[in-house]
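Presented below is the structure to which this report refers.
What you see is the complex with one protein chain gone and the rest in place.
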Amino acid sequence: MPDTHFYQPKHFYQYDDYDRALVAERVEQFRDQVRRRIAGELTEEQFKPLRLTNGLYLQLHAYMLRIAIPYGTLSSRQLRKLADISRKYDRGYGHFTTRQNLQLNWIKLEDAPDALAALADVDMHAIQTSGNCIRNVTADHYAGAAVDEIEDPRIWCEIVRQWSTLHPEFSFLPRKFKIAITGSPNDRAAVRVHDIGLRLWANEAGEVGFEVIVGGGLGRTPMIGKTLREFLPRDELLAYLEATLRVYNRYGRRDNLYKARIKILVHEIGAEKMREEVEAEYAAIKDGALKLPVETIEAIARQFAPPPLPHRPAVVAEVEGLKLEDRDFALWLKSNVAPHRMAGYRIVTASLKPAGAPPGDASAVQMEGVADIADAYSQGEIRVSHEQNLVLPHVAAEDLPAVWRALGRLGFAEANVGKITDIIACPGLDYCALANARSIPVAQRISNHFAGLARQHDIGDLKIKISGCINACGHHHVGHIGILGVDKNGVELYQLSLGGDIDFGKTAIGAILGPAVTADKVVEAVDALVRTYLDARSDGERFVDTYRRIGAQPFKERVYAAV
Amino acid sequence: MPLFSETGNTTILEPLPFADWQRRPAWPAVSLANTDPVEDLAPHVGRLRLIVLNFPKFSDGRAYSQARLLRGRLGYTGELRATGGVLQDQLPFMLRCGFDSFESDQKGFGEALAKARTLFSVVYQPAEDDRATASLLRLSRRNVHPAV
Partner (left out) sequence: MAKNLSGDLSIASANRLVDGVVVFLDDAGQWTTRFELAAVARDKRAGEILLERARAEAFDVIDPFLVAVTEDDDARIEPVSLREKIRVSGLTFDAIAADAVRYA
């Protein structure tokens, strides 16, 4: 593979000395806080928010470090460093999450400052990936490459990232705060189920602005966000966000942990009142220091300018030939390869869901392998999707066979993206102190059961999302099939829901099917669901389309007859 | 409870709790609960010399917004004191939000206060201190060196 990675220019925001200073100083601040904690100068209660806002959770077996991957974008150098850190400070593997971050599960507190210093070396950090503050701002994982994109949302993710980092007023919110941004009418960032979702769109005059959606969320009380503002001029984004956060900080509930998200505030006072409060605050500040100068926006936007991709042929004989010869390649093209803005290119998803594997996990060697492929074939850039896969955003069509083979050597070329075995699962009770039930073994069993590629492609697009508790980190509410692990008298049970979705116009919270089933019946239940669909589907209908047409009853009958 | 400030100038005025102060608004010192409406102080900010804001728990961040509104929206220039859950690790935030005095019995608070403003050489967002944001510095740097 060509040794180009030291010289490749990057096509996303690059840190300058200011960014670097802040991250380095944050590491030193935390190093001192760790020292004081270990020396007993800080109690655990005093220390907990300090370590959370540096990404460190205490889980069942060990500390977990959640590393921020802003807008899911990584350079190959950064990905290699993550591999390095996983080897040096952890057990040599990591988990890519539903918020585009990376989790390492076996970190020691005493090593954390050094791990964070290593991250700082490649302009990365774990700032505010946990705690009651503004978290990683996520984006469409196809940003900058998608055919349907109006504007690259990552420009705004970076602007929001800076504004929200160590924000002195919003570091002790009632609860966590999650923002997602999409630049496309097809919402690949799930913006309607975030505390604030932002959708870039162009009005009739051709001006691009934001639809501001507030109060979405999953968890105990799943809700779809309400549009607070149809069209917000882009340069007023930070003022509007500050106004919204200020209203939340002042009036969000603090009496009950489970009622403290902004969605509860919107629900309790109503969208109309919320809008009034936010607009009043926004009116008072919009022409102040938060108004974004055009030069500031442009300076950041320039850094996300699309890479100058050389012209490559749109139709490639080798690809067409291989498609006919090799059925696995043909299926991979269908499921794992998406169109790109530029005719000679494609967006390739590396499936981190090999049959029977823990979803979303990658070993150090695999991470390095993906970094190498990115250097050779994708402008040195990798994305993390909120569906726990990695994406190579700029692959020339001519290079598809080579990329397929290279990913195959890593075990990341399973042709299952968007299919039934492309399962999204939280870490669950195997790792997580909050969980009620395990999710990874359930995912593994389903994955093994449906492993046959031809069958998977016949079943078609079907998103199974599994959460090990009501906190819904597996996003089960918005799975076509959602599976929620619960604990009843010490026994793991799994509640199924159907019809969840995240795209605009179709955002839906799944409806619970019926009584929860035992762990050993989950595969049969899913199988019954699939059979019901296959028997009832009309031409071109996906699982979720058939469900919407025929309703839950046929599915319910089949499942409960089988389990 | 030890009282700290950067300048060492703190007032000995006794603050009245908000409900009591509302009956005697000429009194120049008031203490608010973090649910009290700071906006009601607007007509009196010129006269007030001390406002005390409360953190019932250090993790309850409502007073940060109160502080910023008092400084930024209402233009209050007197002593703004933090009481309650006041810990040294939150000092950088408190200072940026406009607090200038602190009641705390945490060991080492005074030393931490002396260093708190310099813990971070960069700030990303405007607040109630006069620090130039990275954004602003970049603009002025670009104007000096347009190629950057």
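The chains carry the letters A and B, assigned in the order they are written, with residues numbered from 1 in each.
Here is the rule we go by: a residue touches a chain if its C-beta (ideal position, glycine included) is under 8 Å from a C-beta of that chain, and two chains touch if they have at least 3 such contacts.
Values in this document were obtained by computation on a predicted structure and should not be read as measured data.
J.: Relative to the complete complex, which of the depicted chains are touched by the chain excluded from display?
T.: Displayed chains contacted by the hidden chain, ordered by label: A.
J.: Which candidate, A:233, A:306, A:441 or A:514, sits in contact with the chain we can't see?
T.: Going through A:233, A:306, A:441 or A:514 one by one, A:441 is the residue touching the chain not shown.
J.: Among the options A:27, A:107 or A:200, which residue touches the chain absent from this view?
T.: Checking each option in A:27, A:107 or A:200, the one touching the absent chain turns out to be A:107.
J.: May I ask you to list the residues on chain A that touch the chain which is not drawn?
T.: For chain A, the residues touching the absent chain are 37-38, 40, 44, 58-63, 86-87, 91-93, 107-111, 354, 356-358, 361-366, 369, 409-411, 429-431, 435, 438, 440-441, 444, 487, 490, 492.
Operating definition for what follows: only the chains that are shown with their structure count from here on.
J.: Taking each chain's centre as the mean of its CA atoms, how far is chain A from chain B in angstrom?
T.: 36
J.: Can you list the chain B residues touching chain A in their complex?
T.: 58-62, 64-66, 68, 73, 87, 89-90, 92-97, 107-108, 119-127, 133-135, 137-139, 142
J.: Touching chain B in the complex: which residues of chain A?
T.: Contacts found on chain A: 16, 18-19, 21-22, 25-26, 29, 33, 41-42, 46, 49-50, 132, 162-173, 238, 246, 249-250, 254, 284, 288-290, 293, 295-296, 299.
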